[in-house]
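With one protein chain withheld, the remaining protein chains of the complex are depicted in position.
Let's look at chain A:
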Amino acid sequence: MSKRHSILPAIDRSGPRPPVNFSSSLTISDNAILQGTHSITMQAETVIHPRSKFESHLGSILIGRRCLIHEQTQLGARPADIDTAKPGGVALADYVTIEAGCVIEAGGTEIGEGSIIQAGTKIGSGARIGKVLISLHHLELGVDFSKNCTITPMSTVAPGTVVPDSTVVFSNGTKRIEKRDISDQKKIGLIKQLAVLRKMIRSNPDKFK
């Protein structure tokens, strides 16, 4: 059987291999791209699509539990304005969905629990979606934040923006607070989606170790 070749250019795997810290229940395609010098942590039951790119040149990357990273996303991208960017990487809390084609710049960027970053969005360096600071420490303590922000497709979040909990960012930066309380239902939907994807994406975490 002949293998179908992608029209996309071959993956550029040059550059340093970052130290990785993977959970045993992680699903990561071997076509994902991990680059950089800082550590990349991916926690339990997260699914990483092929051709998603993680760059830890400027700071470490943390992906929480049950996150879903779609293809052609770029996490930890070099900030457009490197002079004003703060040091640091990217941190994603639990239940975060990053849809296809999103660019999330490095520099202390944080995305809160249950947030959905929809297709083609650009998140500037140091932006905080769901305002509470997330760190590994918090996650280990099991502190429960309900962030649940939604960034609609093709939006741009400027560097350093703080987006409060349950905010919907739509139509070129208009914001509103979402009042329907369906975060639990969203989580159930995400868990189901992850369960299907786990079967469909062949995981090869050893490649990055």
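Note that in this section contacts are C-beta pairs under 8 Å (C-beta built on N, C-alpha and C of every residue); 3 or more make two chains touch, one makes a residue touch a chain; residues count from 1.
The rule we apply is simple: contacts and distances are computed from a predicted model.
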item	value
Chain excluded from display, named as in UniProt, from "beta-N-acetylhexosaminidase", "Elongation factor 1 alpha-like protein", "Dynactin subunit 4" or "Ras-related protein Rab7"	"Dynactin subunit 4"
Interface residues of chain A (partner: the chain not displayed)	150, 152, 168, 170-171, 174-182, 184-185, 188
